[in-house]
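With one protein chain withheld, the remaining protein chains of the complex are depicted in position.
Per-chain residue numbering starts at 1, and chain names A and B are given in the order in which the chains are listed.
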Amino acid sequence: MRSRARFAVLLTTASIAFAACSGGGASPSPSSASSVAPPPSTAASAPASQASTEPVTINWWHIANNDPGKSLFQKFADEYHAAHPNVTIKITVLENDTFKPKLQTEIQGGNVPDLFQSWGGGGMAEQVDAGVLKDITADVASWKDTINQGALGMYQYKGKQYGIPYDLGMVGVWYNKDLFQQAGISAPPATWEDLLAAVDKLKAKGITPISVGGSPATWTEMFWWAYLATRECGQETMLKATNDKDWTDPCFVEAGNKVKELVDKKPFQEGFLAANWDGAGGSAATMALQKSGMLLQGQWAPGTMQANTADKKAVPWNLGWFPFPSVSGGKGKATDGFGGGNGFAVGKDAPPEAVDFLKYISEKPQADRLGSLNTGFLPVTVGSESSVTDPQLTSVLDARSKADYVQLYLDQATSTDLGNVINDAVATLFAGTGTPEQVPQTIDASAKSGG
Amino acid sequence: MTLRTGRASASLARPRFGRLGVVVLFPLPALLLYAVFVGIPIIQAAHYSFFKWNGLTPLSNFVGLANYQRALSDATFQLAATHNAIIIFLSLAIQIPFSLGIALMLNRRFAGRWLFRLVFFAPYVISEVIAGVVWRLILQPDGLADGALTAMGLGSLYQPWLADPNTVLWALFVIISWKYFGFHMVIMLAGLQGIPRELEEAAAIDGATRRQAIRYVTLPLLGPTIRVSVFLSIIGALQLFDLIWVTTKGGPVNASNTMATYLVDWGLRRFQLGYGSAIAVILFLVALVVALAYQRFVMRRDIDGAMTTGPV
Partner (left out) sequence: MATESVSLAQSRSEAGRLSRVAGSSVRWALLLVLTGVIVIPIFYAVIGGFKDNYQLSASPMALPNPWVVSNYTDVLGSDTFWIQLKNSVLIAAITTVVVLVFASLAAFVFARRSFPGREVVFTLFTLGLLFPSAVAILPLFVLVRTLGLLDNPLGIALPQAAFALPLTIIILRPFFRSIPVELEDAALIDGCGTFGFFWRILLPLSRPVLATLAVLTIVASWNQFLLPLVILSDQANWTLPLGVSNFSTQYSSDTARILAYTSLSLVPALVFYLFVERQLVGGLTSGAVKG
């Protein structure tokens, strides 16, 4: 008994001693821990040449918390520092779910980072309204045309620019070519009816047609409804809904009807209502393990599936991608896309060097390096699309370039709040507890009540 | 139990602090810490509840009781409240007796007892995040539960319990019990330590069976501890959040929502901090009523006069 306690003490003290001796922390930035205070007052109006001699610190918060993205961003910062020795970039890298609450409290505390991860759209608009972001329209005027205009538009609000994107993707259908062949499906579905027929064929062979996430990942269900809505309603009505808060058009009910059509066929994997998206046992893993035929997801899907394979390399079967099928009678075009991307918003106290750094990472060579990682980043600098060599990602890029209009994720286009309402409402369709009429009704009511 | 004022002893040995000194100085550090780090934030949060606020803009949109009205009339919130009630009932009916039984069993000396105590306490030590992740893996289709049942020939009994709105709350209760019974066990073990063995031995000498000894000697003496445990169980069930959030986020379609997950979902995730604060206050008031009623009616004899009848 006594020796057991002694052993426990030994173990504890040993580990504490080890920790105490294992040296300092892994501070990611090249500089030492400089304070978070706003930069000197010369920042805002001084011309670039004058400011370049004073030491400036840029606080950069991004969410690429794993390699290769993490190292690449660090390299960008180091390179910029080498070219501008007086500028120090202090990086804070956080995982997505820890980033959001942390950013919130930082902003509340009056500490807005100079550059931080943003998804544009309504979420960004809320920050503009709160006075948190800097209007960079004038600062970027000289080089903004080097960026894909559709992507750029997502970071504009009321005609002004508040951030710069570095990636824009599109949601589409990833499918298992081998399973399709087994089921006798000769070509990727081009129309909604084709898709439903494909579902039937896969079911007939005992293959789960579609993999989707549920309770913690209801946004994967939302994708189906949102795409059908984009097809049924078209750009104008969608923009009326997201900007003017009018969700009353019958096209939204029609979208729900089609979702119900699909759900009634029971095409999803067992227990999908509780399935996560990523991680073991999630809908990505189900697809990766060849347990389902189709997956409606964004351009990051291959990466997530890869993490769930035996050797963490590309999936060992034939992966294909086709754009969301067309819907006859809908006001939208078959080339319209649904998706979103990543970018950086500029904080209100940011020095001009911050925008200059944004310019640096948006330049073609840097964008090329981002794309060539082939991890799902689809750069938006004009001309950098060719840096992406992965054949699946190139199909996505093709579709993206063909799209005149890309509808931003609904929970980004509107507000976080309404986005959750939409996810919840659509989830009821998948769980069989809601009707196609109720979905837009709930959304409309919430949007109009200031939701 | 009567408390003597110590008058007699005061004349024999002057205590370093006067009686008043003790009463004031002893609780002072706790009171200060509590007032600063608990009192102020709670009052602030209650303050927020009267505003419509997204946490970014300055606090300016005063809406009075609108947040409260909204919460109380919201069907999802009401559903969440019923889930809390179900969990309270189940906890009291199942968890507490079970923890008590285990504590009684583990109170007697036998070889290897420490190992059992360790094992039974371990789930409580595991963070909620990992508990959620592991149980999801176990309960998913083709997971451990599925495989085990199939191996026993009971494969047809398996259902994706977490995915079905009708069964998800029950499945969660199993997970909750697994995680938290160690907490109650440990408290009751501590209480059992306080019961002198002589009393039980005396009962045995008088001819009582073990069961009788437990029923007539141990349990009554353990009374205060059990009542504390029940109290904590009820309050814990009202505030249940972490485990549910990590496992199902209150879904599917709100089938496993509790008032606390509703709060975090609607108040914090959707940046409606005013609304969230109002729900927190409602939750608080419910818990307060329960706590007061409990103190008044159940713990009365332990406190020699509950708050509502004044001090002894």
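The rule is simple: a contact is a pair of C-beta atoms (placed from the backbone, for glycine too) under 8 Å apart; a residue touches a chain by one contact, two chains touch by 3 or more.
Not measured: the values here are computed from a predicted model.
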### Message
According to the contact rule at the top, which chains on display are touched by the left-out chain?
### Response
A, B
### Message
For the chain left out of this view, which of B:A66, B:I86 or B:I187 touches it?
### Response
B:I187
### Task
From the listed residues B:A71, B:A171, B:A237 or B:L263, report the one that touches the chain absent from this view.
B:L263
### Query
Considering the whole complex, which of A:T88, A:T304, A:S362 or A:S395 touches the chain not shown?
A:T304
#### Entry: Positions on subunit A contacted by the hidden chain, ascending
1, 4-5, 8-9, 11-12, 15-16, 18-20, 22-28, 33, 36, 63-66, 92, 94-98, 101-102, 105, 108-109, 278-282, 284-286, 288-289, 300, 303-304, 307-310, 312, 376
### Query
Contacts of subunit B with the missing chain: which residues?
1-4, 6, 8-10, 12-13, 15-17, 19, 22-23, 26-27, 29-31, 33-34, 36-38, 40-42, 44-45, 48, 55, 102, 105, 110, 113-114, 116-131, 133-135, 137-138, 140, 142-144, 147-148, 178, 183, 186-187, 189-191, 193-194, 196-198, 204, 207, 209-210, 224-225, 228, 231-232, 235, 238-239, 241, 260, 263-264, 267-268, 273, 276-277, 279-280, 283-284, 287-288, 291-292, 295, 302-307, 310-312
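FYI, only the chains that are shown with their structure count from here on.
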### Footprint of subunit B on subunit A - complex, ascending
1, 4, 101, 104, 107-108, 126-127, 129-132, 214-216, 218, 269-276, 279-281, 415-417, 420, 424, 427-428, 431, 433-434, 450
### Message
Looking at the complex, which residues from subunit B come into contact with subunit A?
### Response
52, 54-57, 114, 133, 136-137, 140-141, 143, 160, 162-165, 168, 248-254, 265, 268-272
